[in-house]
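Here's the structure we're looking at; comments come further down.
Every protein chain but one is kept in place in this view of the complex.
Letters A, B, C and D mark the chains in the order given here, with residues in each chain numbered from 1 onward.
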Amino acid sequence: MASNTIAGTGEKQQTLLGADELILNMGPQHPSTHGVLRVKLKLDGERVIGSECLIGYLHRGVEKIAENRTYQQFAPYVDRMDYVAAVSNGLGYCEAVEKLLMVEAPPRARVIRTILTELQRIASHLLWLGTHALDIGALTPLFYCFREREEILKIFEKYCGARLTTHAFRIGGLQYEAHDTLEKDVERFCKAFEPRIKDYEDLLTQNRIWLGRTKGVGILQAADAIALGATGPVLRASGVKWDIRKAMPYAAYDQYKFEIPVGATGDTYDRYMVRMEEMRQSRLICLQAIENIPAGPIMAKVGKVLKPPPGEVYHSIEAPKGELGYYVISDGTVQPYRVRIRPPSFVNLQSFDHMVKGHLVADVVAIIGTLDIVLGEVDR
Amino acid sequence: MLPIGHYLFLGLALFIIGAIGVVTRRNVIVILMSIELILNAVNINLVAFSRLYGDVAGQVFALFIIADAAAEAAVGLGIIIAFFRNRETVLEDEMDLLKW
Amino acid sequence: MLDQAIFYLFAGVAVVSAILTVTRRNAVHSAIFLITALLATAGIFLELRAEFLFIVQIILYVGGIMVLFVFVIMLVNLDVAVRQLQFARQKWVGLLISLALAAQVGLMLWSSRKIPGQGVPVLNAVPADKLPPNSEEVAKSLFSSYLLPFEIASVLLLVAMIGAVVMAKKRT
Amino acid sequence: MADEPKEQQPSGVPAGDKPAGSSAPTSTPPAKAPAAAPPAAAPPKPAAPPPPKPPVQLQTPLNNELVGRVRAKFAAALLEAIEDRKQAILTVECGRLAEVAQYLRDEEKFDLLSDLTAVDWPRREKRFDVVLNLYSFAKNERLRVKARAGDGEQVPSVAGVWPTANWLEREAFDMFGIIFAGHPNLTRILLPDEWQGYPLRKDYDIIEQDTSWVKENLGIESGQ
Partner (left out) sequence: MQEVTQATMEFMKQYWAPLVCGLAIVAVLPLIVGYVVLVERKIMADMQARLGPMRVGPHGLLQPIADAVKLLIKEDIIPDDADKLVFWLAPVLSVGAALLAMAGLAIGPAFQIAQDINVGILFVVGVSAMGIFGIVLGGWASNSHYSLMGALRSSAQLVSYETAAGMALVCGLLFAGTLNVTSIVEAQRNQGIWFGLLAPVALFTYLVASIAETNRAPFDLPEAESELVAGYMTEFSGFRWSLYFLAEYTNMIVVASVATTLFLGGWLRPFSETRWLNFIDFFPPLLTAVIGVYCLMRTPKQPARVQQLFMLAVAGLCFAVAAVLASPVLVPIAKPSLAAAVRPFYAGIHGGFWFIFKVSAYIYFFMWLRFTLPRYRFDQLMRLGWHFLIPLSIINVLLIGIAMIVGVYYHLNGWRLLLATLPASIMALIIALFILALDQKGEAQKAPSRAPDSYA
């Protein structure tokens, strides 16, 4: 018998039926891993029995760079982390350093910051919606989302000249006065945006296939979500009503009324609904904010050279993806001693393995999409 | 049509090739395929005679044989899959257990 | 003349691909050649004016059974199987017996070709244009004189289906 | 748990050592690590002049109920409790970090580990601060917990307390080379597995890394 066998048959074969395990390498070059995420999937047929995220393909050592730049010089770098929500990144960093300096941006600057940040949240969610729908196979929402996102980027461009990596804010306030048409532009966008959200919802919310693909997929219970450190829409969809904008208000959020949408089951559909509602709420915040932008200076009194007194501060904001924290340590010099960035995408991605177990390959794509990760931020 | 002998010889050739496949190959899947060849050879004969006599009965029987082949393939492949799952082989001479 | 050309073409293809079917090392290649052989047989059916059987052969054999074969071949791993010996130990004996059988039957066919009343009939076939529409004829015959076998065949298929499901089901 | 006695002994050293470290700056008894830092970190950046205005005392001792409870529970393991810019910071003994973490999560309801990172103070005897940023949903309150660890010293992993610490600790290991005892899978996460050195340490030299990499992989002299 043995002489008949040329190759050893004793080795465990990897087949769909036999050994029940097939390793599928998804990414780093794959249409729906949103950049360079690489996921090693252990499959039984098409069912996932284990996964491992291999990240770092986009690591640029942002935290190390921070130690060799002055406080102001580092500000543009944070835009490159979550590059679809650069304004939010900038806000977090500027506020963290302001806290370290113990200064506060003037009210006018804070309101304008709020407006731009909320617009950025809408833009980020729009990009998420488009790509998420595309992952699940709906081609068209992507283009509708980009159409609206374009309007937001135009407002950014008018304000500071850049569209993607805006570097809109400065430590201590703003560099640029709001352009004349800012209120009008924002208002026009908000007015037009309401029916557009309805369009997206018409395409997806009640769609049987969409429901089938998202309901019950990637369930993350509240306790698990907290234990895994998930924040932002991912946490809220699990039913935890926590939003830093309400819990520890920053910028000018304490002045505006808005709701925190929460989900019930924590599945992909809930995350979708939460983000859709968040866009509506952001729109309302923008509308409230442009009603009354206080006059006054846009820059607090900070010196040309920033030398925060020694000490440390942790400041976090509610970025579109979740809690974006900056832990900045000063040693009294012009350069930060250490800047630690708490990236929401990185931490949220950790719950991927938990969510994906027992699902099919097609759901893996949906779950990557629903986590709304940006690899620039995961890898930093 | 050509004289019936042509078809009979063709049927014979396919039958024998199939038979050789059945008795010499080790891979059970290939053996099953060889059996399909044999069934086909029979079909050729049936259809040829049906044409010769202008009677469709032969074709009807050929139809039954095709249905039979489908049943045989389904069950045979089912057995192969079940066997492969347990023993991780598709070689007939390694199928030496009556029960597992 | 045309009939002859078509017959020899299809017969040649059928025999060659049948030989390749049983000799190829890779089971997928075997399956491809078996498909070719089956298609060639379908061609011969067409040449015999059995149009319905021709299309049944294509739909059922090629489109159904062979898909099943290919599917199963892909499910069970081939990488190992290809490197193993393909022929059983008794291959020479088997080959010899098969060839003996072939010689016997062939000789019988050949020797009886001229004896009327015995062996191979030599009468001429009904001309092609006199044949009734094929599928209608088959249907009539199938659903009148052969109704019982037809029902039995459907029961057989049902049994086979259940058997296949039971066989292939994962044991828990 | 088995590591604990082993950990206790080195962590006893900084407790006794700390007054010496904190006596270098000007501040009052329970001074804080960053306050001790400027002289320590100044040498790498000689251009920076020493802080000119000493008077503002940003790091003040903290003594609220929470600190009281923690102190009652862990006594000596709580090395210091201060407040910096209204943010509470507890420094605990490295060896009992996991225990304190467990207590803080279960009793004090700090459910969310926002962040776990490390800071390198190369001049200090125990060069690393492992920093945990906690958040309590119930109290809407943040708390920072620090543990000082020497190079090569094992820090008990808190991945068992907060699963989110899994990747965060791996990142800290990746960037600082801090060993977390009891971590399920302590491997590099952002950098390639074969990477040499720990980039966020203050003494990490990227140029050297770069030249050696270029020499090894491309066989030419680096232009850097």
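The rule is simple: a contact is a pair of C-beta atoms (placed from the backbone, for glycine too) under 8 Å apart; a residue touches a chain by one contact, two chains touch by 3 or more.
Predicted, not measured: the structure shown is a model, and the values here were computed from it.
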{"item": "For the chain not depicted, the shown chains it touches", "value": "A, C"}
{"item": "Selected from A:I112, A:L134, A:L174 or A:A227 as touching the chain missing from the view", "value": "A:L134"}
{"item": "Residue among C:I35, C:L48 or C:L142 touching the omitted chain", "value": "C:I35"}
{"item": "In chain C, positions touching the absent partner", "value": "1-2, 5, 26, 28-29, 32, 35, 51-52, 54-55, 58-59, 62-64, 66-68, 70-71, 74-75, 133-135"}
{"item": "Chain A, residues in touch with the chain not shown (by the definition above)", "value": "16, 22, 24-25, 30-32, 46, 133-140, 142-144, 147, 203-204, 207, 209-210, 212-213, 216, 219, 221, 224, 354, 357-365"}
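Here is the rule we use: only the chains that are shown with their structure count from here on.
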{"item": "Intercentroid distance (Cα basis), chain D paired with chain A, Å", "value": "27"}
{"item": "Centre-to-centre distance between chain C and chain B (centres being mean Cα positions), rounded to whole Å", "value": "6"}
{"item": "For chain C paired with chain D, centre-to-centre distance based on mean C-alpha positions, whole Å", "value": "76"}
{"item": "Junction residues of chain C, two or more chains touched", "value": "75-77, 84-85, 89"}
{"item": "In chain D, residues with contacts to at least two other chains", "value": "none"}
{"item": "Residues of chain B touching chain C in the complex", "value": "1-10, 12-14, 16-21, 23-27, 29-30, 32-34, 36-37, 40, 43-44, 47-48, 50-54, 56-57, 59-60, 62-64, 66-75, 77-82, 84-85, 88, 90-93"}
{"item": "Complex interface listing, chain D residues touching chain A", "value": "34-35, 37-38, 41-42, 45, 48, 50-51, 53, 56, 58-59, 84-85, 87, 89, 111-115, 117, 119-120, 131, 133, 137, 140, 142, 144, 162-164, 166-168, 171, 175, 188-192, 199-200, 202, 204, 206"}
{"item": "Sites on chain C touched by chain B in the complex", "value": "3-4, 7, 11, 14-15, 18-19, 21-22, 27, 30-31, 34, 37-38, 41, 44-45, 47-50, 52-53, 56-57, 60-61, 64-65, 68-69, 72-73, 75-77, 81, 84-91, 93-95, 97-99, 101-102, 105-106, 109, 113, 120-123, 125-126, 128, 130-131, 134, 137-138, 141-142, 145-146, 149-150, 153, 156-157, 159-161, 163-168, 170"}
